[in-house]
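Of the protein chains in this complex, all but one are displayed in their positions.
We just call them A and B in the order they show up, numbering each chain from 1.
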Amino acid sequence: MSRSDRLVPILLAIAGAMFAAAPFVIDTAPDESTMGLVQRIFYFHFPSAMSMLISALICGVASAMFLFRRDPRADRVAVSAAELTVVFGIMTLVTGPLWGRKAWGVYWAWDARITSTFVMWMVFNAYLLLRRFGGAGSEVLAAAVGLFGMVLVPFIRWSVDLWRTLHPSTSVLPNLPVSMGIPLYFCWAAFTVLLVALLLIRMRLERQRAWLDDAYLSVED
Amino acid sequence: MGVLRAAWLIARKDFRIEVRSRELIYTAIFFAVACLLIFAFAFVYNGRAIDHAAAGIVWVSIVFAGTLALGRTFERERQGDTLRALLLSPVERPAIYLGKLMAMLVFLTGIVVVILPLSALLFDAPIFRTPGLLAAILATGILGFAAVGTLFSAMLVRASSRDVLLPIVLYPLTLPALIGGMQGTVALFSTEPDLALAQNWLAMLIFFDVVFVILALWTFAPAMRE
Partner (left out) sequence: MHRLWRLAAAVPAVLATLVVTLAAQTPAAQDRFVPVAPGDLQREQIPAAPLVFIAYAFVWIVFVVYLFTLWRRMRRIDADLQTLASKVKGSAR
């Protein structure tokens, strides 16, 4: 057991405690003037979106490292991060429309940010499908998808922004009142701790799988 | 041998194969026309195509037919196991990519040359109103699509179930090029063409092409290592 594996239960406990406390912290925030109660979705929506972006970034960097150095450790990081991108992505994509239903009147308004998140989610789903059904050698291909997916993010933003914009702009964050900032940063921290814990668990799984494959090969010989 | 000369030789090899069999160009063009036909039933209402439909129809037909062509060119290399020979030949890897990309661009241009007049004929698309800008948007959009498509179909040659995986990988990854191409064409085809918007899309497409061609050249060598 490596040092990072020993960290996992601690991180999981911290994340669990923070998530248990989250409803109480969120309860201290005031209601928003035009959107009211539904704006509280923000406190889980935004951190899941950020966790998705961070996972995608990790996957992209690890994919590039695997592609050029062929280090199997980088590949394990990449596949774990890609899976987490999809997990956090589905959270973002479900909580967003629930908020939009009230704030915009429709679930899905083809707003710029929601569309680009959806495209990115599709890219990382393609990554996972490739890993699962691509057969031998698919990890190199998937690494290229991960790398291209990361580089694609600004282009998706740009193109969809040109297409249309409805979403609260990024200037929401610096203008956020303290009473709303505390619960937001608390939830963001909780999500990040959980992200690290899940990533470590998932990497350990991949490591054991690789190890098991090696062991099988040496037994067969 | 210079990289560009090697790329040209590889592209010429593909042309020669194609000129002899004419398999790709016939099948891809037929497929693109069949797409046009199917879209007519979705988007023609009371004898007229609905607003903005023509641009989308043109692009989707090009992209579908292009996917077919991408899969087929590399399937040929796989059948004869000639891709390995190509990779073993004493040319640099980026040259192989560039050659394949050049060949692909010529095929796609062939499809466009057939599809565009047909769309003008069938869906009233005003293709001669702003010919220069339209050509630029089509060229940059196709280049973006082909740049990503050539890389991934080359890598998929060895994968199992590549026919299914190519579109799965290709469509999300080329989406900015497709959005740019489609929306730019929409801006040009609408009753009052929005030239400024079209130029914005063109700028986005050029930027996309530059970044993704460089990235593909950069990843092709490590990706095709045995």
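Definition applied: contacts are C-beta pairs under 8 Å (C-beta built on N, C-alpha and C of every residue); 3 or more make two chains touch, one makes a residue touch a chain.
Note that the structure is predicted; figures quoted are calculated from it, not measured.
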item	value
Displayed partners of the chain not shown (whole complex)	A
Of A:T95, A:T117, A:S138 or A:S159, the residue in touch with the unshown chain	A:T95
Hidden partner interface residues of chain A, rising order	19, 23, 29-42, 44-45, 48, 87, 90-91, 94-95, 98-99, 101-106, 165-169, 171-172, 175-177, 179-180, 194, 198, 201-202, 205, 208-209, 212, 215-216, 219
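Assume only the chains that are shown with their structure count from here on.
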item	value
For chain A paired with chain B, centre-to-centre distance based on mean C-alpha positions, whole Å	31
Residues of chain A that touch chain B when the two form their complex	67-68, 70, 119, 122-123, 125-126, 129-130, 133-138, 140-141, 143-145, 147-149, 151-152, 155-156, 158-160, 162-163
Chain A partner contacts - residues on chain B that touch it in the complex	148, 151-152, 155-156, 158-161, 164-165, 168-169, 172-173, 175-176, 179-180, 183, 197, 200-201, 204, 207-208, 211-212, 215, 219, 222-223
